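Please read the structure below before turning to the comments.
Shown here: the complex without one of its protein chains, the others still in place.
Letters A, B and C mark the chains in the order given here, with residues in each chain numbered from 1 onward.
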Amino acid sequence: MTVTEPKPSYKYVGTRPVRHDGLEKVTGRARFAADLNMSGQLHGIVVRSPHAHARITSIDTSEAEAMAGVKAVITGDDFPAVEPGHRQYDMCVNVIARDKVLYEGHALAAVAASTRDQAQAAAAAVKVEYEVLPAVLTIDQALAPDAPVLHAHMMTAGADPPAEEPSNIPNITRFSSGTDMDAGFAEADLVIEREFTTQPVHQGYIEPHACVADTGQDGHTTIWCSSQGHFNVRSSTATLLGWENTRIRVIPAEIGGGFGGKTTIYLEPLAVALSAKAGRPVKMVMTRDEVFRATGPAPGTKLRIKLGVQSDGNLVAGDAYLIYTNGAYAGPGGLLGAMTVFESYKIPNFEIEALDVVINTARSAAYRAPAAPLTAYAMETMLDEVATELGIDAMDLRLRNAVAEGDPSTMGFPFARIGFVECLEAVRDHPHFTAPLGPNQGRGLAAGYWFNIGESSSATVNLNEDGTATVVTGSPDIGGSRASMALMAAEELGIDVYDIRPVVGDTEAVGFTDVTEGSRATFATGMAVVEACRKMVVELRGRAAKMMGADVDEVDWVDGQAVYTGSDGDKDPLPVAAICAKAKRTGGPLTATGSLEAHGAGPGFAVHLCDVEVDSETGVVRVVRYTASQDAGTAIHPSYVEGQIQGGVAQGVGWALNEEYIYDSDGVMENPSFLDYRVPVASDLPMIDAIIVEVPNPAHPYGVRGVGETGIVPPIPAVANAIYNATGCRIRDLPMSPVRVLEAITANGGSNGA
Amino acid sequence: MLSAMKYASPTTVAEAVGLLGSEPDARVYAGATDLIPQIRAGRPEPSVMVDLKRIERLCAISSSGSTYTVGAATPTADICAHAGLAAAFPGLVEASGLIGSDQIQSRSSWGGNLANASPAADTPPSLIVNDARAVIAGPGAERTVAAADVATGPGATSLGPGEIIVEFELDEPPARTADAYLRLIPRTEMDIAVVGAAARVTLDGDGKVASAAIALGAVAPTVVRVPDAEAALVGNEPAGDALAAVGAAAAAAANPIDDKRGTVAYRRQVAGVLARRAVSIAAERARERGGQS
Amino acid sequence: MSRVHVTCTINGDPAEFLCDGGQTLLDALRDEVGLTGAKEGCGTGDCGACSVVMDGRLLCSCLVLAPEAEGTTISTVEGMASGDDLHPLQQCFLEGAALQCGVCTPGFLVAAKALLDRNPDPDETEIRYGLAGNLCRCTGYDKIVRAVQAAAAAINES
Partner (left out) sequence: MAVSVHLSSNLRGPTGGLAEVEAEGATVGALIDDLDSRYPGLGDALRSGVSVVIDGLLIAHPEYEPLADGAVVYFVPQTAGG
């Protein structure tokens, strides 16, 4: 189901062709990183810290080096020293620890051997001596006055007055309306203040990190790996090694899920260093256990929000105090939390303070709309509470306060055309909104917001001799973006979408392209494709003019062919294939590039409606119906837009109900497997009805907004509000597991209340 | 990992027992659904993995009319597909079907589930309420013990060196008898039981409970029988106060731990709920079954 | 160390490989036979990305020792299509956009085929429980379930 503003009618954009890389993926032939093998390759294994916080006093690799099959052993000493203050210091010392390990699973050495078993045995033989330090495992511990300090150099940025002593707080971010908060709250008829806690969660991509690196005697290296951005793999790896970027070529493998977790690197510099030392290609593949312990969790939080509302439902004041743990290093959690917490609603008086804190757990990585699902959890459940308290319909409350074009964002600028109200209305008008509920069921409504970003992208369009086109871009295809690129190219060139071959080019085959993050691939790389195609059309018109003996101004490009519009009688139109066939005689190969820094990423809004059924005797919550609207701007390939929405919902539901990192008292992760880190399985979910709202982004030639991230923002509060509706219990700590739900129901008097 | 291990696939019980006697670090397995992950997680590697699935007797289901014999390595997928077992022991068969995914069902077995001795295993409570017997082979003569006597603690069994479970024996239940099994998991599939409860009920001609057996999983080091609950049912209709007493007795009998999967308080409370519900389902089935056996 | 010689049938063709006694079938298929369609997502039987069918039984090849394959018949995702003709499941996954990153897709296809072989007309709940051993983190399962429904209908029609 699609809600559409009037827009141009397109021949290809908005259709649902089979994706171009689909055949390889349903036949098992697609090559993901772990599927690649190089002649003579060795196998690399990482040595990891068993301690959450320790000083490395010595590493003895001599025994490991002498073992059968072992060709190279490396430690932090094999990499250039890096000092705090270096732009990528955190990334560098996270990939391989130097003097200190900061979490259980922190890499500190690596071994390459002829077989994986030999490498594993040798890794176990690397002797490391530690001075174990007290571990800081929670926000409260990190902020305690006598807390052990993780980084001696960490002075709080944004502290007022400026920090004089190191602490576990890398950043404090403050935003405010600059108005009198006391007066703002004084205008309110209802003031509520609530606290929330959430635990780190993992992106949970099914493909563990993997790469192969081959360093030649000429000092150049080639890396095959899966990532969300191979140019970033190149530059980050080069930074760690102290090399020039251009000594490294990165060839992207298919990527088996990322969700933000593959925007950074872990293995590649180790594989390159091992390969350089051994003079052989080195393959490294993480186990699932390593993925959980040493990569990507999204931050845990403590959030406190105070809202002031007038009796008619007008929000008048908001005060937010947000704390994000980004694991052992600084991260953007607090800033992004601060930028999203009040962004969806008109709140004239607001004050936001956000802290990042470091603790002895794995360094957090981006996860789909980073930080926003948690601020939405707090804000949207509080709005639900406000609606209940004031006797206002939850939908009406949101419609009354929703931001629209021209309203100021938290950052001060006025929003361009956005589709929040349209998303709310789409859900309000959906049959689900008024459908009756069954026994023990409850319904929850929640909204979500995400910025989306632009950044740099490149594309090359090559027309082939037969009139087909190859479109090369630098964005890895993490969920169907090849098909989107082909659709936009087809629309521009007037060539059938199946006559377009979309290709992800390596770092030496296409222009620089930033990481696929911030839902930017279809938006920004799509713009580069459109730019290249438009240049190509100019070129095609020129070639056709030559063939027709006409002036280029007399030739239009219509539906894949050059059409003569001049007054010199009739001339047959020239289809693209005819022009391609004569390319050699009209000026040579037909190729065009587009490369740009994309401006005008359009914010995305989403509104979700969730029904749950709660077993009040066991606390078990089942999601029984789900509807999700989202403003896509324009859906280039609606199936994959729906897929992004549905995937975001599933991840959000998992986050709401069961997913969490569990550590023991020493900071050792207790659930590093898919058995006990419980991502949703097929039987946990109903069908997810995705409503695509299309309020075109004025900054994109086809109106595209990013769609990859916003869908994960509303599910947590939607589920929480549904649980409240079913049970009368407000649960303000994640996950809302059976244990926690039953505790709440028991405390509330024992049975389904509402 | 694992590469140094040898693999053996005996085709007779005697051959399997012989292998276990000759190799000090030999380890038997049927599905390996627990064993391979345990070794990957750092458990010491056996020298030989002895695969029991090529021994016909360990994978066969037969019935003598009054007794079912089920090979200890029989995949639970086969057990679930067996109409006779499903009719006679619906709860036990449901418990069998709950072990993991369809993929795991191809490999999981009663023998493996019991000998792995996880406190949270799904089938032992149901085997126990149905008075299943385990036939054990080893260096000495074959012996038969109650299934309840096999697991002695987390990861520990009463099996002697070189002994394996060969098969299980289950007597056809008497008239007006049925069982049920319920477990609590956070998701709908793929989880380890946070609490499991098995019940078997025999009704008399008046619909009152003639005998009952109730056993709980995941709330103690081994399966817990709940004699107080059983006593509360006998002579009463399985409803009202009697059911409430079952819940209370089950909660009281539970002796769980706090861990990553649940808390003491949660497991106690839910043990009572599941025991009560399992009794209700078993009793309903027993009523439906009437005089058939 | 001596390796084990295994003779079996893979995707209809006779096959032989050498493996270590403790090597998993998944590693043998990927590293010894060269069939990389089955993936290792977890190594503990929890994600189903390594699903194959051995002697008619769907299983996680990461939990099978490679020597167990001796004398067996194995089907992997690489054997699903016959020549140029995709299996209806493959076709319906493509047409229904039932894959995003595609890394779980081989496991889902193998498991879904096993499900339909056993139950040609499953309802939504049966599909969801039947595929609960296969994790997908991209799609939310919606389009996968619909693709299996569509494939079941296509098979039953033909």
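In this section, contacts are C-beta pairs under 8 Å (C-beta built on N, C-alpha and C of every residue); 3 or more make two chains touch, one makes a residue touch a chain.
Since we're looking at a predicted model, the values are computed, not measured.
> So which of the visible chains would the left-out chain be touching?
Spelled out, the missing chain touches these shown chains: A.
> Write down which of A:184, A:252, A:518 or A:560 is the residue touching the left-out chain.
The missing chain is touched by A:518.
> Using the touch definition from the top, which of A:142, A:366 or A:579 touches the missing chain?
If we include the chain that is not displayed, A:366 is the one touching it.
> Which of these, A:76, A:281 or A:454, touches the one chain of the complex that we don't see?
A:454
> Out of A:28, A:170 or A:260, point to the residue that touches the absent chain in the complete complex.
Answer from the full complex: A:260 touches the omitted chain.
> Of the listed residues A:54, A:601 or A:707, which contacts the missing chain in the full complex?
Spelled out, the listed residue whose C-beta touches the missing chain is A:601.
> In the complete complex, which positions of chain A touch the hidden chain?
Missing-chain contacts on chain A: residues 158, 173-178, 203, 259-261, 263, 332, 335-336, 339, 366-370, 409-417, 450-455, 517-520, 597, 599-601, 698-699, 706, 708-709.
Here is the rule we use: only the chains that are shown with their structure count from here on.
> State the pair with the higher C-beta contact count; candidates are A-B and B-C.
B-C
> Closest chain to the protein's overall Cα mean, using per-chain Cα means, please.
A
> Touching at least two other chains at once: which residues of chain A meet that condition?
117, 287, 673-675, 680-681, 683
> Can you pull out the residues of chain C that are in contact with at least two other chains?
In chain C, the residues touching two or more other chains are 20, 43-44, 46, 129, 132-134.
> Going by the contact rule set out above, which residues of chain B touch chain A in the complex?
Within the complex, chain B touches chain A at residues 1-4, 37, 40-41, 184, 186-192, 194, 260-263, 265-266, 269-270, 273-274.
> Name, in rising order, each residue of chain C that touches chain A in their complex.
20, 30-31, 35-44, 46-47, 49, 76-78, 80-81, 86, 90, 93-97, 99-106, 109, 124-125, 127-129, 131-146
> Looking at the complex, which residues from chain A come into contact with chain B?
For this pair, the touching residues of chain A are 115, 117, 120, 287, 289, 617-620, 622, 657-658, 662, 670-671, 673-676, 678, 680-681, 683-684, 737-739, 742-743, 746.
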